[in-house]
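So that we are looking at the same thing, I have put the structure below in C-alpha coordinates.
Removed: one protein chain of the complex. Kept in place: all other protein chains.
This part shows chain A:
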Amino acid sequence: METFLKFGYLLLPEAIIIGSIVLLMLLDLFIPAKRSRRFFGWLALLAGLGASVALIWVWIIWKTHLDGRPIQYFDSAYLFDAVSLILKLFILLSLIFVFLLSLGNKQNSTGNSYQAEYYYLMLVALLGAWVLVSSADLITLFVGLELLSLASYILVGIRKEDQNAVEAAWKYVVLGGVASAFILYGMSFLYGMTGNTNLMEIYNSLQLSVQPEAILYIYLSFFLMLFGFGFKISAAPFHTWVADVYQGTTSAMAAFLATITKVAIFGFIVRLLLLSYLPLFYRNNWNHYLEWALMGIAILSMIVGNVLALRQTEAKRLMAYSGIAQIGYILVPLTLITLTQGMLFFRVTFFYFFAYILMVAGAFAVISQVTAQAGTGEIRAFAGLYRRNPLLAFAMSIFLISLAGFPLTAGFIGKFFLLTNAFMTKKGILLGVVMILTTILSYFYYFRFVRQMYFRQPDQPERIAIPWTLRIAITISLVGTIALALLPQLLLQLLQSLGL
(Lines give C-alpha, C1' and ligand atoms only; values in the text may rest on other atoms or scores of the structure.)
Protein backbone atom coordinates (compact mmCIF):
# COMPACT_ATOMS: atom_id res chain seq x y z
CA MET A 1 0.00 0.00 0.00
CA GLU A 2 2.86 2.39 0.77
CA THR A 3 4.38 1.78 -2.65
CA PHE A 4 1.04 2.63 -4.17
CA LEU A 5 0.87 5.94 -2.36
CA LYS A 6 4.49 6.67 -3.18
CA PHE A 7 4.77 5.49 -6.79
CA GLY A 8 1.13 5.40 -7.80
CA TYR A 9 1.75 8.05 -10.44
CA LEU A 10 3.50 5.39 -12.53
CA LEU A 11 0.07 3.89 -13.10
CA LEU A 12 -1.18 7.09 -14.74
CA PRO A 13 -1.66 5.41 -18.16
CA GLU A 14 -3.96 2.79 -16.60
CA ALA A 15 -5.85 5.55 -14.82
CA ILE A 16 -6.33 7.42 -18.10
CA ILE A 17 -7.72 4.31 -19.77
CA ILE A 18 -10.11 3.52 -16.90
CA GLY A 19 -11.25 7.14 -16.79
CA SER A 20 -11.90 7.18 -20.53
CA ILE A 21 -13.87 3.94 -20.37
CA VAL A 22 -16.14 5.36 -17.66
CA LEU A 23 -16.54 8.69 -19.44
CA LEU A 24 -17.29 7.14 -22.83
CA MET A 25 -19.79 4.76 -21.30
CA LEU A 26 -21.65 7.50 -19.44
CA LEU A 27 -21.56 9.71 -22.50
CA ASP A 28 -23.06 6.93 -24.59
CA LEU A 29 -25.82 6.45 -22.03
CA PHE A 30 -26.80 10.07 -21.68
CA ILE A 31 -26.68 11.51 -25.18
CA PRO A 32 -29.91 11.05 -27.15
CA ALA A 33 -30.26 7.78 -28.99
CA LYS A 34 -30.77 9.49 -32.32
CA ARG A 35 -27.44 11.31 -32.28
CA SER A 36 -24.65 9.78 -34.36
CA ARG A 37 -22.04 7.98 -32.32
CA ARG A 38 -19.34 8.24 -34.91
CA PHE A 39 -17.26 10.69 -32.86
CA PHE A 40 -16.72 8.03 -30.19
CA GLY A 41 -13.96 6.61 -32.35
CA TRP A 42 -12.14 9.92 -32.23
CA LEU A 43 -12.59 10.19 -28.48
CA ALA A 44 -11.24 6.66 -28.02
CA LEU A 45 -8.30 7.44 -30.28
CA LEU A 46 -7.68 10.55 -28.22
CA ALA A 47 -7.70 8.43 -25.06
CA GLY A 48 -5.21 6.04 -26.67
CA LEU A 49 -2.91 8.89 -27.67
CA GLY A 50 -3.23 10.43 -24.21
CA ALA A 51 -2.33 7.12 -22.65
CA SER A 52 0.72 6.78 -24.90
CA VAL A 53 1.95 10.24 -23.93
CA ALA A 54 1.43 9.27 -20.29
CA LEU A 55 3.22 5.98 -20.83
CA ILE A 56 6.26 7.68 -22.30
CA TRP A 57 6.26 10.31 -19.52
CA VAL A 58 6.07 7.56 -16.93
CA TRP A 59 8.89 5.74 -18.66
CA ILE A 60 11.16 8.81 -18.52
CA ILE A 61 10.32 9.47 -14.87
CA TRP A 62 10.93 5.85 -13.99
CA LYS A 63 14.26 5.85 -15.85
CA THR A 64 15.58 9.10 -14.41
CA HIS A 65 14.20 9.20 -10.87
CA LEU A 66 13.96 5.54 -9.97
CA ASP A 67 16.94 4.18 -11.95
CA GLY A 68 14.62 1.80 -13.76
CA ARG A 69 14.26 -0.63 -10.90
CA PRO A 70 11.13 -2.79 -10.85
CA ILE A 71 8.32 -1.57 -8.63
CA GLN A 72 5.79 -3.87 -7.03
CA TYR A 73 2.32 -2.72 -6.10
CA PHE A 74 -0.25 -4.37 -3.83
CA ASP A 75 1.98 -7.07 -2.30
CA SER A 76 3.63 -7.57 -5.69
CA ALA A 77 0.38 -8.45 -7.41
CA TYR A 78 1.03 -5.74 -9.96
CA LEU A 79 4.44 -4.92 -11.38
CA PHE A 80 6.00 -2.01 -13.13
CA ASP A 81 9.15 -3.23 -14.85
CA ALA A 82 10.90 -3.19 -18.19
CA VAL A 83 9.02 -6.18 -19.62
CA SER A 84 5.60 -4.85 -18.73
CA LEU A 85 6.52 -1.38 -19.96
CA ILE A 86 7.64 -2.58 -23.39
CA LEU A 87 4.67 -4.92 -23.79
CA LYS A 88 2.27 -2.17 -22.75
CA LEU A 89 3.76 0.06 -25.42
CA PHE A 90 3.37 -2.68 -28.03
CA ILE A 91 -0.24 -3.27 -27.05
CA LEU A 92 -1.07 0.42 -27.09
CA LEU A 93 0.56 0.85 -30.48
CA SER A 94 -1.49 -2.05 -31.85
CA LEU A 95 -4.67 -0.55 -30.42
CA ILE A 96 -3.99 2.78 -32.09
CA PHE A 97 -3.59 0.92 -35.38
CA VAL A 98 -6.88 -0.88 -34.77
CA PHE A 99 -8.62 2.44 -34.04
CA LEU A 100 -7.26 3.96 -37.23
CA LEU A 101 -8.49 0.92 -39.18
CA SER A 102 -11.94 1.09 -37.62
CA LEU A 103 -12.27 4.82 -38.22
CA GLY A 104 -11.13 4.62 -41.79
CA ASN A 105 -13.59 2.04 -42.95
CA LYS A 106 -17.36 2.13 -43.13
CA GLN A 107 -17.36 -1.65 -43.37
CA ASN A 108 -15.86 -1.80 -39.91
CA SER A 109 -18.45 0.41 -38.32
CA THR A 110 -21.27 -1.45 -36.72
CA GLY A 111 -24.34 0.61 -37.39
CA ASN A 112 -25.04 3.57 -35.16
CA SER A 113 -26.36 1.63 -32.21
CA TYR A 114 -23.11 -0.11 -31.30
CA GLN A 115 -20.48 2.41 -32.37
CA ALA A 116 -19.89 3.60 -28.82
CA GLU A 117 -19.73 0.12 -27.32
CA TYR A 118 -17.29 -0.95 -30.02
CA TYR A 119 -14.79 1.70 -29.05
CA TYR A 120 -15.00 1.58 -25.29
CA LEU A 121 -14.93 -2.21 -25.25
CA MET A 122 -11.66 -1.94 -27.19
CA LEU A 123 -10.34 0.17 -24.32
CA VAL A 124 -11.59 -2.43 -21.82
CA ALA A 125 -9.74 -5.13 -23.77
CA LEU A 126 -6.62 -2.95 -23.74
CA LEU A 127 -6.88 -2.65 -19.98
CA GLY A 128 -7.20 -6.42 -19.69
CA ALA A 129 -4.13 -6.92 -21.86
CA TRP A 130 -2.17 -4.44 -19.75
CA VAL A 131 -3.14 -6.18 -16.53
CA LEU A 132 -2.16 -9.47 -18.10
CA VAL A 133 1.34 -8.32 -18.96
CA SER A 134 2.02 -6.52 -15.71
CA SER A 135 0.64 -8.65 -12.93
CA ALA A 136 2.43 -11.35 -10.97
CA ASP A 137 -0.46 -12.93 -9.14
CA LEU A 138 -2.64 -15.76 -10.40
CA ILE A 139 -5.91 -14.02 -9.52
CA THR A 140 -4.97 -10.70 -11.04
CA LEU A 141 -3.69 -12.50 -14.10
CA PHE A 142 -6.94 -14.35 -14.54
CA VAL A 143 -8.96 -11.18 -14.10
CA GLY A 144 -6.83 -9.52 -16.77
CA LEU A 145 -7.18 -12.50 -19.07
CA GLU A 146 -10.96 -12.55 -18.76
CA LEU A 147 -11.22 -8.77 -19.15
CA LEU A 148 -9.38 -9.16 -22.43
CA SER A 149 -11.26 -12.27 -23.56
CA LEU A 150 -14.81 -11.22 -22.66
CA ALA A 151 -14.38 -7.87 -24.36
CA SER A 152 -13.02 -9.53 -27.49
CA TYR A 153 -15.87 -12.09 -27.62
CA ILE A 154 -18.33 -9.22 -27.82
CA LEU A 155 -16.22 -7.28 -30.28
CA VAL A 156 -15.92 -10.23 -32.65
CA GLY A 157 -19.70 -10.54 -32.84
CA ILE A 158 -20.68 -6.90 -32.53
CA ARG A 159 -22.21 -6.84 -36.03
CA LYS A 160 -25.17 -8.85 -34.84
CA GLU A 161 -26.96 -8.80 -38.19
CA ASP A 162 -24.04 -10.52 -39.93
CA GLN A 163 -24.39 -14.32 -39.81
CA ASN A 164 -20.67 -14.90 -40.23
CA ALA A 165 -19.79 -12.57 -37.38
CA VAL A 166 -22.23 -14.35 -35.08
CA GLU A 167 -20.78 -17.72 -36.02
CA ALA A 168 -17.24 -16.44 -35.46
CA ALA A 169 -18.19 -15.02 -32.08
CA TRP A 170 -19.87 -18.26 -31.07
CA LYS A 171 -16.82 -20.34 -31.95
CA TYR A 172 -14.55 -17.91 -30.20
CA VAL A 173 -16.66 -17.89 -27.03
CA VAL A 174 -16.86 -21.68 -26.78
CA LEU A 175 -13.20 -22.39 -27.48
CA GLY A 176 -12.03 -19.39 -25.51
CA GLY A 177 -14.14 -20.54 -22.57
CA VAL A 178 -12.63 -24.02 -22.73
CA ALA A 179 -9.16 -22.49 -22.84
CA SER A 180 -9.94 -20.32 -19.81
CA ALA A 181 -11.19 -23.40 -17.98
CA PHE A 182 -7.90 -25.20 -18.71
CA ILE A 183 -5.91 -22.25 -17.43
CA LEU A 184 -8.00 -21.98 -14.29
CA TYR A 185 -7.71 -25.70 -13.64
CA GLY A 186 -3.94 -25.46 -13.97
CA MET A 187 -3.89 -22.48 -11.62
CA SER A 188 -5.92 -24.41 -9.05
CA PHE A 189 -3.30 -27.17 -8.93
CA LEU A 190 -0.54 -24.64 -8.55
CA TYR A 191 -2.39 -22.92 -5.74
CA GLY A 192 -3.26 -26.23 -4.11
CA MET A 193 0.33 -27.40 -4.04
CA THR A 194 1.97 -24.16 -2.93
CA GLY A 195 -0.82 -22.45 -1.01
CA ASN A 196 -0.09 -19.16 -2.70
CA THR A 197 -1.31 -17.13 -5.63
CA ASN A 198 1.63 -14.77 -5.93
CA LEU A 199 4.09 -15.89 -8.58
CA MET A 200 7.17 -14.96 -6.55
CA GLU A 201 5.83 -16.64 -3.43
CA ILE A 202 5.04 -19.67 -5.56
CA TYR A 203 8.63 -19.61 -6.73
CA ASN A 204 9.84 -19.58 -3.14
CA SER A 205 7.68 -22.47 -2.05
CA LEU A 206 8.56 -24.45 -5.16
CA GLN A 207 12.21 -23.95 -4.21
CA LEU A 208 11.87 -24.89 -0.56
CA SER A 209 8.83 -26.60 0.72
CA VAL A 210 7.09 -28.69 -1.91
CA GLN A 211 6.62 -32.35 -1.11
CA PRO A 212 8.20 -34.67 -3.68
CA GLU A 213 4.79 -36.28 -4.30
CA ALA A 214 3.39 -32.91 -5.25
CA ILE A 215 5.94 -32.20 -7.96
CA LEU A 216 4.03 -34.01 -10.65
CA TYR A 217 0.92 -31.96 -9.97
CA ILE A 218 2.95 -28.85 -10.48
CA TYR A 219 4.08 -30.03 -13.88
CA LEU A 220 0.49 -30.99 -14.58
CA SER A 221 -0.55 -27.44 -13.73
CA PHE A 222 1.98 -26.00 -16.14
CA PHE A 223 0.97 -28.24 -19.00
CA LEU A 224 -2.73 -27.54 -18.41
CA MET A 225 -2.00 -23.83 -18.61
CA LEU A 226 0.11 -24.39 -21.70
CA PHE A 227 -2.93 -25.99 -23.35
CA GLY A 228 -5.07 -22.99 -22.53
CA PHE A 229 -2.52 -20.52 -23.75
CA GLY A 230 -1.94 -22.54 -26.89
CA PHE A 231 -5.61 -21.92 -27.66
CA LYS A 232 -5.53 -18.24 -26.88
CA ILE A 233 -2.31 -17.50 -28.72
CA SER A 234 -3.53 -19.64 -31.64
CA ALA A 235 -0.59 -22.02 -31.85
CA ALA A 236 -1.01 -25.39 -33.57
CA PRO A 237 -2.42 -27.92 -32.61
CA PHE A 238 -4.91 -25.59 -30.90
CA HIS A 239 -5.43 -23.42 -33.96
CA THR A 240 -8.67 -24.70 -35.51
CA TRP A 241 -10.80 -21.69 -34.57
CA VAL A 242 -8.48 -18.99 -35.86
CA ALA A 243 -9.27 -18.91 -39.56
CA ASP A 244 -13.05 -18.97 -39.08
CA VAL A 245 -12.97 -16.22 -36.50
CA TYR A 246 -10.74 -13.97 -38.60
CA GLN A 247 -12.88 -14.54 -41.65
CA GLY A 248 -16.14 -13.83 -39.85
CA THR A 249 -15.14 -10.65 -38.12
CA THR A 250 -14.00 -7.26 -39.42
CA SER A 251 -10.46 -6.61 -40.59
CA ALA A 252 -9.91 -4.23 -37.70
CA MET A 253 -10.97 -6.85 -35.21
CA ALA A 254 -8.85 -9.50 -36.93
CA ALA A 255 -5.87 -7.16 -36.62
CA PHE A 256 -6.78 -6.77 -32.95
CA LEU A 257 -6.78 -10.53 -32.37
CA ALA A 258 -3.58 -10.99 -34.35
CA THR A 259 -1.62 -8.37 -32.42
CA ILE A 260 -2.98 -7.40 -29.00
CA THR A 261 -4.19 -10.81 -27.89
CA LYS A 262 -1.04 -12.57 -29.00
CA VAL A 263 1.34 -10.07 -27.41
CA ALA A 264 -0.54 -10.08 -24.11
CA ILE A 265 -0.83 -13.85 -23.84
CA PHE A 266 2.80 -14.30 -24.79
CA GLY A 267 3.79 -11.84 -22.08
CA PHE A 268 1.89 -13.93 -19.58
CA ILE A 269 3.45 -17.26 -20.58
CA VAL A 270 6.89 -15.73 -20.29
CA ARG A 271 6.19 -14.26 -16.88
CA LEU A 272 4.69 -17.44 -15.54
CA LEU A 273 7.58 -19.52 -16.80
CA LEU A 274 10.35 -17.21 -15.69
CA LEU A 275 8.95 -16.13 -12.34
CA SER A 276 7.58 -19.43 -11.08
CA TYR A 277 8.36 -22.59 -12.95
CA LEU A 278 11.79 -22.48 -14.51
CA PRO A 279 13.95 -23.20 -11.42
CA LEU A 280 11.83 -26.21 -10.62
CA PHE A 281 12.07 -27.47 -14.18
CA TYR A 282 15.82 -27.11 -13.96
CA ARG A 283 16.23 -28.81 -10.64
CA ASN A 284 14.30 -31.92 -11.57
CA ASN A 285 15.66 -32.17 -15.09
CA TRP A 286 12.20 -31.54 -16.42
CA ASN A 287 13.45 -28.78 -18.64
CA HIS A 288 13.85 -31.49 -21.31
CA TYR A 289 10.14 -32.25 -21.20
CA LEU A 290 9.42 -28.55 -21.27
CA GLU A 291 11.65 -28.12 -24.28
CA TRP A 292 10.03 -30.98 -26.11
CA ALA A 293 6.53 -29.73 -25.40
CA LEU A 294 7.28 -26.19 -26.49
CA MET A 295 9.33 -27.43 -29.42
CA GLY A 296 6.42 -29.59 -30.55
CA ILE A 297 4.09 -26.61 -30.44
CA ALA A 298 6.56 -24.37 -32.26
CA ILE A 299 7.36 -26.89 -35.00
CA LEU A 300 3.71 -27.85 -35.50
CA SER A 301 2.69 -24.19 -35.68
CA MET A 302 5.32 -23.45 -38.30
CA ILE A 303 4.41 -26.46 -40.42
CA VAL A 304 0.63 -26.37 -40.03
CA GLY A 305 0.40 -22.60 -40.45
CA ASN A 306 2.51 -22.46 -43.57
CA VAL A 307 1.12 -25.60 -45.22
CA LEU A 308 -2.52 -24.68 -44.68
CA ALA A 309 -1.88 -21.12 -45.84
CA LEU A 310 -0.84 -22.53 -49.22
CA ARG A 311 -4.41 -23.48 -50.08
CA GLN A 312 -6.22 -20.35 -48.90
CA THR A 313 -8.11 -18.17 -51.32
CA GLU A 314 -9.51 -15.76 -48.73
CA ALA A 315 -7.25 -12.90 -47.61
CA LYS A 316 -8.11 -12.94 -43.91
CA ARG A 317 -7.87 -16.74 -43.70
CA LEU A 318 -4.45 -16.49 -45.30
CA MET A 319 -3.44 -13.95 -42.65
CA ALA A 320 -4.81 -16.25 -39.94
CA TYR A 321 -2.68 -19.20 -41.03
CA SER A 322 0.33 -17.01 -41.62
CA GLY A 323 -0.22 -15.71 -38.07
CA ILE A 324 -0.10 -19.28 -36.74
CA ALA A 325 3.24 -19.75 -38.49
CA GLN A 326 4.50 -16.43 -37.08
CA ILE A 327 3.63 -17.60 -33.57
CA GLY A 328 5.67 -20.71 -34.30
CA TYR A 329 8.67 -18.52 -35.14
CA ILE A 330 8.20 -16.38 -32.05
CA LEU A 331 8.04 -19.44 -29.80
CA VAL A 332 11.53 -20.56 -30.92
CA PRO A 333 13.54 -18.46 -28.43
CA LEU A 334 11.11 -19.41 -25.65
CA THR A 335 11.62 -23.08 -26.45
CA LEU A 336 15.37 -22.69 -26.15
CA ILE A 337 15.28 -20.51 -23.07
CA THR A 338 16.70 -23.17 -20.78
CA LEU A 339 19.53 -23.94 -23.19
CA THR A 340 20.54 -20.41 -24.03
CA GLN A 341 20.22 -19.40 -20.37
CA GLY A 342 17.80 -16.73 -21.53
CA MET A 343 20.60 -14.99 -23.39
CA LEU A 344 19.23 -12.26 -25.68
CA PHE A 345 15.80 -13.84 -25.26
CA PHE A 346 13.89 -10.62 -24.63
CA ARG A 347 15.77 -8.62 -27.21
CA VAL A 348 15.20 -11.15 -29.98
CA THR A 349 11.56 -11.84 -29.15
CA PHE A 350 10.54 -8.24 -28.62
CA PHE A 351 12.25 -7.17 -31.80
CA TYR A 352 10.30 -9.74 -33.74
CA PHE A 353 7.06 -8.80 -32.02
CA PHE A 354 7.54 -5.16 -32.89
CA ALA A 355 8.19 -6.00 -36.53
CA TYR A 356 5.23 -8.38 -36.46
CA ILE A 357 2.85 -5.72 -35.16
CA LEU A 358 3.92 -3.25 -37.82
CA MET A 359 3.58 -5.62 -40.76
CA VAL A 360 0.35 -7.28 -39.62
CA ALA A 361 -1.34 -3.96 -38.86
CA GLY A 362 -0.26 -2.62 -42.23
CA ALA A 363 -1.41 -5.70 -44.10
CA PHE A 364 -4.81 -5.65 -42.42
CA ALA A 365 -5.18 -1.95 -43.19
CA VAL A 366 -4.73 -2.66 -46.89
CA ILE A 367 -6.95 -5.75 -46.74
CA SER A 368 -9.75 -3.85 -45.00
CA GLN A 369 -9.90 -1.19 -47.70
CA VAL A 370 -9.54 -3.46 -50.72
CA THR A 371 -12.02 -6.09 -49.54
CA ALA A 372 -14.51 -3.43 -48.48
CA GLN A 373 -14.43 -1.89 -51.92
CA ALA A 374 -14.64 -5.25 -53.70
CA GLY A 375 -17.37 -6.57 -51.42
CA THR A 376 -15.57 -9.89 -51.11
CA GLY A 377 -12.72 -11.14 -48.99
CA GLU A 378 -11.23 -13.32 -51.73
CA ILE A 379 -7.62 -12.78 -52.75
CA ARG A 380 -9.05 -12.34 -56.27
CA ALA A 381 -10.14 -8.89 -55.13
CA PHE A 382 -6.47 -7.89 -55.12
CA ALA A 383 -5.97 -8.70 -58.81
CA GLY A 384 -4.34 -5.83 -60.61
CA LEU A 385 -4.08 -3.69 -57.50
CA TYR A 386 -0.95 -2.21 -59.07
CA ARG A 387 -3.06 -0.60 -61.79
CA ARG A 388 -5.74 0.59 -59.40
CA ASN A 389 -3.44 2.13 -56.81
CA PRO A 390 0.31 1.58 -57.26
CA LEU A 391 1.31 2.93 -53.85
CA LEU A 392 -1.14 0.66 -52.06
CA ALA A 393 0.17 -2.32 -54.01
CA PHE A 394 3.73 -1.35 -53.12
CA ALA A 395 2.88 -1.05 -49.43
CA MET A 396 1.09 -4.39 -49.41
CA SER A 397 4.02 -6.11 -51.13
CA ILE A 398 6.42 -4.73 -48.53
CA PHE A 399 4.20 -6.05 -45.71
CA LEU A 400 3.91 -9.43 -47.39
CA ILE A 401 7.60 -9.89 -48.12
CA SER A 402 8.32 -8.72 -44.60
CA LEU A 403 5.99 -11.43 -43.28
CA ALA A 404 7.79 -13.85 -45.57
CA GLY A 405 11.09 -12.69 -44.11
CA PHE A 406 12.69 -11.40 -47.27
CA PRO A 407 15.77 -9.13 -47.01
CA LEU A 408 15.50 -5.35 -46.64
CA THR A 409 12.44 -5.64 -44.42
CA ALA A 410 11.94 -5.76 -40.67
CA GLY A 411 10.66 -9.32 -40.92
CA PHE A 412 13.99 -10.45 -42.33
CA ILE A 413 16.07 -8.89 -39.57
CA GLY A 414 13.70 -10.27 -36.94
CA LYS A 415 13.84 -13.74 -38.40
CA PHE A 416 17.61 -13.50 -38.72
CA PHE A 417 17.84 -12.79 -34.98
CA LEU A 418 15.51 -15.69 -34.22
CA LEU A 419 17.68 -17.99 -36.32
CA THR A 420 20.96 -16.90 -34.74
CA ASN A 421 19.34 -17.49 -31.37
CA ALA A 422 18.29 -20.96 -32.48
CA PHE A 423 21.69 -21.89 -33.88
CA MET A 424 23.41 -21.03 -30.59
CA THR A 425 22.44 -24.42 -29.27
CA LYS A 426 22.52 -27.93 -30.62
CA LYS A 427 18.85 -28.63 -30.06
CA GLY A 428 17.97 -25.36 -31.71
CA ILE A 429 19.45 -26.51 -35.00
CA LEU A 430 16.42 -28.68 -35.63
CA LEU A 431 14.15 -25.71 -34.97
CA GLY A 432 16.27 -23.47 -37.14
CA VAL A 433 16.13 -25.93 -40.02
CA VAL A 434 12.36 -26.29 -39.73
CA MET A 435 12.08 -22.52 -39.65
CA ILE A 436 14.16 -22.11 -42.80
CA LEU A 437 12.29 -24.82 -44.69
CA THR A 438 8.84 -23.54 -43.73
CA THR A 439 9.92 -20.00 -44.56
CA ILE A 440 10.81 -21.15 -48.05
CA LEU A 441 7.42 -22.82 -48.22
CA SER A 442 5.76 -19.58 -47.18
CA TYR A 443 7.30 -17.75 -50.14
CA PHE A 444 4.86 -19.61 -52.36
CA TYR A 445 1.73 -18.06 -50.93
CA TYR A 446 3.14 -14.65 -50.11
CA PHE A 447 4.52 -14.25 -53.59
CA ARG A 448 1.37 -15.64 -55.18
CA PHE A 449 -0.39 -12.79 -53.42
CA VAL A 450 2.16 -10.27 -54.72
CA ARG A 451 1.92 -11.73 -58.22
CA GLN A 452 -1.85 -11.32 -58.05
CA MET A 453 -1.42 -7.62 -57.39
CA TYR A 454 1.09 -6.95 -60.15
CA PHE A 455 0.47 -9.35 -63.01
CA ARG A 456 -3.27 -10.01 -63.08
CA GLN A 457 -5.86 -7.90 -64.83
CA PRO A 458 -8.17 -6.12 -62.41
CA ASP A 459 -11.87 -7.08 -62.36
CA GLN A 460 -12.89 -3.49 -61.85
CA PRO A 461 -10.62 -0.84 -63.29
CA GLU A 462 -11.52 2.10 -61.03
CA ARG A 463 -8.99 3.52 -58.62
CA ILE A 464 -9.07 2.56 -54.98
CA ALA A 465 -9.39 5.56 -52.70
CA ILE A 466 -8.01 5.33 -49.18
CA PRO A 467 -9.42 7.33 -46.27
CA TRP A 468 -6.77 9.42 -44.55
CA THR A 469 -6.88 7.51 -41.27
CA LEU A 470 -6.00 4.32 -43.10
CA ARG A 471 -3.37 6.22 -45.00
CA ILE A 472 -1.76 7.23 -41.70
CA ALA A 473 -1.84 3.65 -40.45
CA ILE A 474 -0.32 2.30 -43.65
CA THR A 475 2.35 5.00 -43.77
CA ILE A 476 3.41 4.44 -40.18
CA SER A 477 3.68 0.71 -40.58
CA LEU A 478 5.42 0.99 -43.96
CA VAL A 479 8.00 3.46 -42.68
CA GLY A 480 8.42 1.37 -39.53
CA THR A 481 8.90 -1.87 -41.46
CA ILE A 482 11.61 -0.38 -43.66
CA ALA A 483 13.26 1.73 -40.94
CA LEU A 484 13.50 -1.25 -38.62
CA ALA A 485 15.34 -3.13 -41.37
CA LEU A 486 17.79 -0.32 -42.07
CA LEU A 487 18.37 0.77 -38.47
CA PRO A 488 17.67 -2.28 -36.29
CA GLN A 489 20.19 -1.08 -33.72
CA LEU A 490 17.86 1.73 -32.65
CA LEU A 491 15.31 -0.69 -31.22
CA LEU A 492 18.01 -3.01 -29.92
CA GLN A 493 19.72 -0.17 -28.07
CA LEU A 494 16.39 0.87 -26.64
CA LEU A 495 15.76 -2.64 -25.36
CA GLN A 496 19.31 -2.80 -24.04
CA SER A 497 18.87 0.47 -22.16
CA LEU A 498 15.91 -1.14 -20.42
CA GLY A 499 18.15 -3.99 -19.35
CA LEU A 500 16.51 -6.62 -21.52
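Assume a residue touches a chain if its C-beta (ideal position, glycine included) is under 8 Å from a C-beta of that chain, and two chains touch if they have at least 3 such contacts; residues count from 1.
The definition used in the following text is that contacts and distances are computed from a predicted model.
Per the UniProt record, the absent chain's protein name among "Multiple sugar transport system permease protein", "Phosphoenolpyruvate-protein phosphotransferase", "ATP synthase epsilon chain" or "NADH-quinone oxidoreductase subunit A" is "NADH-quinone oxidoreductase subunit A". Residue in contact with the omitted chain (choice from A:46, A:139, A:174 or A:216): A:216.
When the whole complex is considered, the residue among A:22, A:49 or A:310 that touches the unshown chain is A:22.
Panel shows chain A; residues 1, 5, 22, 25-26, 29-30, 212-213, 215-217, 220 of it touch the chain omitted from the view.
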